[in-house]
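Only a single protein chain was left out; the remaining protein chains are all shown in position.
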Amino acid sequence: MPEGFHSSYDVRVRFAETDAQAIAHHASYVVWLEVARVAYWAEHAGGYRAIQEQGLEALTTGLQIDYRAVAAFDDVLTVHVRCVGVKGARFRYEYRVERGGELIATAETRHAMVDAETHAPTRVPPWFLEAIARAERA
Amino acid sequence: MPEGFHSSYDVRVRFAETDAQAIAHHASYVVWLEVARVAYWAEHAGGYRAIQEQGLEALTTGLQIDYRAVAAFDDVLTVHVRCVGVKGARFRYEYRVERGGELIATAETRHAMVDAETHAPTRVPPWFLEAIARAERA
Amino acid sequence: MPEGFHSSYDVRVRFAETDAQAIAHHASYVVWLEVARVAYWAEHAGGYRAIQEQGLEALTTGLQIDYRAVAAFDDVLTVHVRCVGVKGARFRYEYRVERGGELIATAETRHAMVDAETHAPTRVPPWFLEAIARAERA
Partner (left out) sequence: MPEGFHSSYDVRVRFAETDAQAIAHHASYVVWLEVARVAYWAEHAGGYRAIQEQGLEALTTGLQIDYRAVAAFDDVLTVHVRCVGVKGARFRYEYRVERGGELIATAETRHAMVDAETHAPTRVPPWFLEAIARAERA
């Protein structure tokens, strides 16, 4: 586990996720980061449905990916993930995507907790904050 | 225009829609058929939003595609489309995907008009029926 | 395991695979069928790469899906899969997608083994035939 990360989830590159350069298409990583966030919530915070059941949604407000090496069909990639910088309605996730210890990509996503109906920013609920704190001090 | 078809829409194969076989991935066609249905509704029946504004959704209940020739990145494909067999809550679309007159694929999708909330099958509204009839006798 | 099926693989519905009807988009199933085929090859026939290493590719030539019930975000779906009807360069896969025993979809895909360079149909190699025979009589 890279320093500072306590959670990681694997994905296997699907054939549909490759492109005519015979590598994983760069948009596929965005989906894998989301798969890792969802798995993180499932492991640490009662799942994304726990957020939805309170009438909230987590919108993605920003995204940054640095691609360091290409990935190919059927590669197993480990997405290390951590939640950082929760403040008000906002929080960030950082990622390190590896293939057997080789660095494939680093990434960051930014999010806002919002009311599911109005999309008005809504302070991250205390139980969510506590779940993140527990997960990250693990 | 192939015999029996009165509507057609073009798509250009996106790089993200190709795969490591250097051809358009076979799941991409499913999205193109939907793009053609949506364009058909926009042209003939007030758009898909006209359906949604009545509290309805058109679910896809079946799908059949025969791939006749491969398509490549940047190919312009013409999706010929017609609506057939409206009955009760059910209707079908038939498609013929061509590239400059060359047959690339034939397809069929089956749909059910449903209540947006309950997903209960709901008879196709008269205005939709009439719009289809006008479009197909054009 | 449904009668006649000896292999099955699970997928979890990704958020990116849902659509504005709040269900799994109908094109997502096409990708899951492929994931199941790839897993089947990995389990029974040395993986898809074993095919590629012989200069072959398996093209998808046809597709049929009957959607029986909708699936939602985070649902775990079991894709039961079997290979049937290998003949010359052609073979078919049949699928039954279930959620905890509830039928979600049935499907069939048709394929042709082709030369990777020329796309000329190429008789299914004996080792592949034997692997399928072993898998299906299991």
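In this document, chain identifiers A, B and C correspond to the written order of the chains, with residue numbering beginning at 1 in each.
The rule is short, and it goes like this: a contact is a pair of C-beta atoms (placed from the backbone, for glycine too) under 8 Å apart; a residue touches a chain by one contact, two chains touch by 3 or more.
Note that the coordinates shown come from a computational prediction; the quantities given were computed from them, not determined experimentally.
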Self-check item: Touch list for chain A against the chain that is not drawn
Solution: 21, 26-27, 30-31, 34, 57, 59-67, 70, 116, 119
Self-check item: Touching residues on chain C - with respect to the absent chain
Solution: 15-16, 18-20, 22-23, 25, 27, 72-73
Quiz item: At which residues does chain B meet the chain that is not included here?
Solution: 14-16, 30-31, 34-35, 38, 42, 47-49, 73-74
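Note that in this section only the chains that are shown with their structure count from here on.
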Exercise. Grab the C-alpha centre of each chain and report whichever is closest to the global C-alpha centre.
Key: C
Quiz item: Taking each chain's centre as the mean of its CA atoms, how far is chain A from chain B in angstrom?
Solution: 34
Quiz item: Tell me, which residues of chain C touch at least two other chains?
Solution: 30-31, 34
